[in-house]
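Excerpt of the complex: some chains, original placement.
Letters A, B and C mark the chains in the order given here, with residues in each chain numbered from 1 onward.
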Amino acid sequence: GSSDESPAGKTTLRLGYFPNLTHASAIVGVEKGLFAEKLGANVELKTSTFNAGPAAVEALFSDAVDAVYIGPNPTVNAFAKSKGEAIRVISGSASGGVAFVVKPGITDPAQLKGKKIATPQLGNTQDVALRFWLKEHGLTATKEGGGDVNVVPQENSVTVDAFNNNAIDGAWVPEPFASRLVAAGGKVLVDERDLWPDKRFVITNLVVRADFLKKHRDVVKNLIAGQVAANEFVNAHPEDAQKAVSEGIGKLTGKPLDPKQIAAAWKTLEFTNDPIASSLVSGADHATAVGLLDKTELKGLYDLSLLNEVLKANGKPSVKS
Amino acid sequence: MSGDTVTHTTTDAPAPDPGSGIMAFDAGFLAPGPRPRRRRTRSLWAGLWPKLLALGLVLLVWQIAVWTEFRPSYALASPADSFAQLWKDAGTWHFWHSVLTTMRRALLGFLLSVGVGFVVGFAVARVKLLRAAVGSMITALQTMPSIAWFPLAILLYKLTESAIMFVVVIGAAPSIANGVIAGVDYVPPLLLKAGRNIGARGFQLYYRVIAPASLPSIVAGLKQGWAFSWRSLMAGELLVSIAGQPSLGANLNFAREFNDAPGLIATMIVILVIGLGVDTVFGFADRAIRRRWGITDA
Amino acid sequence: MISIREVSRTFGHGPEAVTALDRLSLDVSPGEFVCIVGASGCGKSTLLSLVAGLDTPSSGIIEAGPNPALMFQEPALFPWLTVAGNVGLPLKLRKVPRPAREARVAELLATVNLSDFAGKRPHELSGGMRQRVALARTLALDSPVLLMDEPFGALDAMTRDLLHDELERITQERGLTVLFVTHNVREAARLGDRIVLLSSRPGRLKWQGSVDIPRPRRIDSPEVSALAAEVTDRLREEVAQHVG
């Protein structure tokens, strides 16, 4: 792989992320040159963008990227599918940014009976969160879409179209789709932050290939330093960060994102280096509880020692897995 | 007589084996001899072993790639894992339900596409004005990826089976129409003239002369149309997951979403097997036409 | 029945253009049997195609009875139909009911001596057999006007003689009007009421004469031979001007 030293003694780090609001740390880090700065002259940074988790994990497995920003779901998958071999979570990136948006008439869980509610994917965090929430409110929902509430897993962009055309009555989705549903006349019934301790749960974290980590700990440490710097920037200069995200996405997609939309979604997001391991683990437990996931062993998923070293050097509190 | 003198010697029967409808441009094709019935099973075997050999070779290459461990096992699933997964799947109701749902949709969607494709194809081939207006649109429509139609499908049909059918038909019908148009365009003028002269006019000319004359091209178009409709269906099944209706398209996507390599390959194998089955049907049609038209004597 | 007035037909444009027919006029009265002879490529097939309405003249007027039946120079059989299917198709298109159709097909196949081959497909036939199927199909049209383009060109002398008799019987019985293209001058003298000779490219009316030999005629009768010799001389004269 190209992660090996080149003749000039240069290491290449291949970083992947999505042109997506929940990946703001990565976009800002790339746009503002923070990664490049921290990685130093000896490391060449190559970035790729993906449009969804599976492709990112395929690329990780195939040694086509070294590190990627992904959500909790693909993270658990990648770890489980490789029997703990392929990847390590080395840092958090963002928390929050998920909401349950419904048609305006619905104000009470009881009104959801017989309604069609969309989630991004069967068995993913939002899907599990919805099912768990429904269960807590005494409503049934089967894997096949039957029960009191019909849960229909489908692509997020389809969900927006379907909501517009009254084909569904609500959806439990991440940003920016939640904001978009609101823009289309939806109402937030549940902000997922309210369901979690400290209103924090992981939505994006930074993952690296295990053998890259073993071979290039120093490089990875510098990458983490870049991530920490990026989050620092994001939290210190939200306006600048939003502009950078809008432009960064614009560069990739040809269309800068609407600043108003960014601002609306931004409020629901928190950018933290803490991967909030507990939320990922309890998410997996919930999934097992609603019968969507085989019990998975998540021990060894986190390697936060480098992160803590960086945080310590920056005089910040450490995090735990 | 010199060595390069043409000598044709044959004693009874052992004429070149036409090998179950397989054509070759050697003497065997140009000079088929009688084929005794009792050779049926032997020729079945003759048609089967190369397939098995090819299959074996693919498996071998795959297994060698796995053995050399040029990629870890989570990136490259082994044949054993994949077939184990397939075997496990095949024991579930979910699997068979998926296969049946998808096959039902595929057949219905294909039939609809054939209907639309034939009507459009013959209309465009026949009516000058239509050809000028929408003729070139057909290939353009064919190149439109299925996902581009999703918003329109939802707009028109919400999240129903009809939305899936819409995506399938709009994906496959242009291809079938193109097959029909190509067939009609290449009908030998002499046959057309003969048809007109013996009194075939309007619809009759189409039904009795043009359609049968363009049958080979139509069958080729149907084959391509099947592939288009199947691929559109796989995309369309991502669009809508209807309650209690698992499907192959959803399974395929599911396997990918979860980076489930053996599951993905198992689903691919199912798709391949269905494809092989369908190809066999087309193969029969094709060979029947060829035999009747005297293009092969097999 | 057939009236051809100052008809021309040119293929292509500019210097490449080929004039197949040049201001040709010809009338065929009802029930008349007209044979056309002329050099290869002089426009005989083109003329029949125009009369059948399958081609449009570049200039001039053609009138013919309704739906003249044309037997093409090539067999032009439908490869996807059996021999019986080919012969029966004109009847099917006229909605002749099945039993009547089958009887008629059997009768026509007997006429061309192909009863044994009803179930075969065109590619299983010899050249002469295909031509006879085409003849049967043309007769199945039951048109009052028959246009025939070398209908017996691929047949041996004996089969041809038999079919001459058959054709004569049918045309006489039904009073058909026939325009018959042939290279065999004896055949023209054997069958025709009139013989028309076309000049070489461009096709013009070179000569015509009526055949006054009383019927029934025999192809090897001295009268037929004498007339054939006369027409051959005229033809030879015509062709000689062009070739060599």
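Here are a few things to note about the model shown:
Here is the rule we use: a contact is a pair of C-beta atoms (placed from the backbone, for glycine too) under 8 Å apart; a residue touches a chain by one contact, two chains touch by 3 or more.
Owing to the predicted nature of the structure, the values given are computational and were not obtained by experimental measurement.
Although just one copy of each chain is shown, the whole complex contains the chain kinds in the amounts A x1, B x2, C x2.
Just so we're on the same page, only the chains that are shown with their structure count from here on.
The pair of chains sharing the greatest count of C-beta contacts is A-B. Taking the mean Cα position of each chain as its centre, A sits at the greatest distance from chain C. Of all chains shown, B has the CA centroid lying nearest to the centroid of every protein CA atom.
In this assembly, the C-alpha centroid of chain B lies 46 Å from the C-alpha centroid of chain C. Measuring from the averaged C-alpha position of chain A to that of chain C gives a distance of 84 Å. Multi-chain contact residues of chain C (touching two or more other chains) are absent. The set of chain A residues that touch two or more partner chains is empty. Touching chain B in their complex are the following residues of chain C: 49, 52, 54, 67, 69-70, 72, 74, 76-81, 89-90, 92-94, 121-124, 137, 140-141. Listing the residues of chain A that touch chain B in their complex gives 53-54, 57-58, 61-63, 74, 77-78, 81-83, 85-86, 116, 121-124, 144-146, 150, 152-155, 157-158, 161-162, 165-168.
Put simply, chain B touches chain C in their complex at residues 190-191, 193-200, 204, 208-209, 212-213, 215, 289, 292-294.
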